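First the structure, in the form of structure tokens, and then the observations on it.
Note that this complex is displayed minus one protein chain, with the remaining chains in position.
Which chain is which? They are A and B, in the order written, and residues in each are numbered from 1.
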Amino acid sequence: MAISQISYELAHLIGATVLMAGFQLLYQRRLFAVLNTFAFQAVALAAAAAWQAHIQDAPHLYVTAVIALVFKAMIVPFALHWLVEKLGIQRSVETAMSIGWTMMAGVGLVALSILLVLPVTANAAALTRESLALAMSVVLLGLLMMITRRNAVSQVVGFMALENGLILAAVSAKGMPLVVEISIAFSVLVAMTLFGIFFFRIRERFDTLDLHDLETWRGDRQ
Amino acid sequence: MNSLLSQIAQIFLVVALAPLITGWVRLVKSRLNGRIGASPLQPYRDIYRLLQKEAVVAHSASWVFRAAPYVTFAAVWLAAAIIPTFTTDIVLAPAADLIALVALLAVARFWTALAGMDVGTSFGGLGASREMMIASLAEPAMLMVSFSLSLISGTTSPAHIIGFILGGGIGIEVSMGLALAALVMVAIAENGRIPIDNPATHLELTMVHEAMVLEYSGRHLALMEGAGMVRLTLFMALIGGIFAPWGIATPGAGTAGLALGLGGFLAKCFVLATALAVFETMIAKMRVFRYADFLGGALLLGLLATIFLYVSEAV
Partner (left out) sequence: MLIASALSALLALALLGVLAGGEMWRHRVVYFCCGLASLVLLAGGLKHLGTTPGTGPEVVLPIGLPWMQAHFRLDNLSALFMVVVNLSTAAASFYGIGYCSHLPEPRRVTPFFPLFLFGMNAVLIADDAFMFLVSWEFMSLASWLLVLADHKKPENRSAAMIYLMMATFGTFCLLTCFGLLAGAEGGYSFPAMRKATLDSTAGFLVVALALLGAGSKAGLVPLHAWLPLAHPAAPSHVSALMSGVMTKVALYGLIRILFDLHGQVPWGWGPAIMVIGGVTAVLGVLYAVLQDDLKTLLAYSTVENIGVVMIGLGLAIAFKGSGENMLAALALVAGLYHIVNHSIFKTLLFLSAGAVITATGHRDLGRLGGLLKRMPWTGAATLVGAAAIAALPPLNGFVSEWLIFQSLFKGPSLPHWAMKFGVPVVGAMLALAAALAAACFVRAFGIAFLGRPRSREAAEAHQLPYSMRLPMAALAALCIVLGAMPVTVTDALSGVVFPLTGVHFAVSSDLGWPWLSPVSSTRGSYSGTVLVMVGLGLFAVTILLVHGFGTTRVRRADAWDCGHPEDIPESQYTGQSFAQPLRRVFCSSLFGARETVRMPEPGDMAPASLKVRLIDPIWVYLYLGIGRVVDFIADRVNRMQFLTVRRYLLMMFATLVFMLLVVAVRQQK
């Protein structure tokens, strides 16, 4: 038990690193820094998946880890990086809410997810509860990022961070089939491609990626 | 009796060691910058030289200006005497806990800030005002770290916390990780290191701590600089003691245990000092108004560390 105790604790520590990266995403003010932090979060996620593969003795999770490492830590950040440079998007992150308040809201969301997870999994071991609380916090932070950022690129990053939380939950729970993971990974890739095309279209049409500016074009506002 | 001897040894150890650690940080930084750098013993020579020089005091300065270096140094020294360095068996351990430690550092800051304002130049005021702004977030962050440590170990006394962790009271906790991150951020701010403040700057507008002590010279400056060095040692003892307590002698340890503790403490200091130098070389200083986000982040990390304990059922 002692050894598995430590391995679970390590798993939680890696999970907490993913969460911290989620907070870092809220804190960054430069677009490239956001992308780098996102890549870091994906690396941490890959480490979490690999560690889970090791302790659960589930080799398919190694595939998940590799997918996370290749797609989310390399391809997606590079692609977004390229897009940002190609489109000449403004490099600073425009926030709809000051960073201090956003982070406080983030802590509130973490507290909320802990409160939610505790009664739901009252019978489960503390180990599962902790991973579930961590994963849920990452999901909520991703959502928060999507809400509080005006720039479309950071919104996409928020979406991907949210999805990182889902994968974190999936790898921590035993018996999640590999197919699900692969399909999630590919859906993200497709979404990424779609977003890319979408960016180009928005930009051609409106000359900006600031969604605040796009609002003025909505039919009901005119 | 042993605890009294250890206490006296520790009181003089922290003061004797502090310039060496600062010298080492400077040396590693210069090497990383591609310079040869001064010997790590240079701070001793600097302090001795400053002590020999006459102190220049501005006409407009009052007694607060002249008393402040002594009070600041004594307060930091007292704080450093209480944090266990090589053994937890020291007489003064029950005299102050982490909360009192934060407050002792606040005493030093209070007097330094007042001294900065005493001469009546704009730079002293600038430094004091920024220092108090930084402290207004760094202090609560450190108190939140104390909070989560006290929830984990059931005590706020650093000696008992270290004893608890050494006794295998906890494994690797998420909360401990968060608390460590918060404490490191606080330590950076409290010691005026990059990215919050630059200890080597001589451009007035970017200074915080250096602006407050701008008017000091001679022995007063030596004391102010010495207080800064002891403070750095204090934080290294705190971080090394709580998050890597291995090696520290506990009550009842023999001479070998004390020697091991001493060696461990020296090793930890040099690892942390090297890490600090590498970190400072890699990173750029922040704008003043980004401090709030950085330290607010530390405060929130401390809060998260507390909240996360409820999930892992450590409480």
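By our rule, contacts are C-beta pairs under 8 Å (C-beta built on N, C-alpha and C of every residue); 3 or more make two chains touch, one makes a residue touch a chain.
What you see is a predicted model; the values in this text were computed from it and never measured.
Within the complete assembly, B:P140 is the residue of B:P84, B:P140, B:G228 or B:G297 that touches the hidden chain.
Residue-wise, the contact with the chain that is not shown comes from B:E215, picked out of B:D89, B:E173, B:E190 or B:E215.
Note that of B:A9, B:A38 or B:M117, the residue touching the chain absent from this view is B:M117. When the full complex is taken into account, the listed residue touching the unshown chain is B:A75, out of B:L27, B:A75, B:I188 or B:A253. As for the chain not pictured, it touches subunit A at residues 98, 100-101, 111, 115. Summarising the interface, subunit B meets the missing chain with residues 11, 48, 50-64, 66, 70-71, 73-75, 77-78, 81, 92, 94-100, 103-104, 106-107, 109-110, 113-114, 117-126, 128-130, 132-133, 135-140, 143-144, 146-147, 150-151, 154-157, 160, 204, 214-215, 218-219, 222-223, 288-289, 292, 299, 302-303, 306-307, 309-310, 315.
Keep in mind that, in the parts below, only the chains that are shown with their structure count from here on.
Note for the complex: subunit B touches subunit A at residues 171-174, 177-178, 181, 292-293, 296-297, 300-301, 303-304, 307-308, 310-313. Against subunit B, in their complex, subunit A makes its touches with residues 5-6, 9-10, 12-13, 15-17, 20, 23, 27, 99-100, 103-104, 106-107, 110-111, 114, 117-118, 126, 129-130, 133-134.
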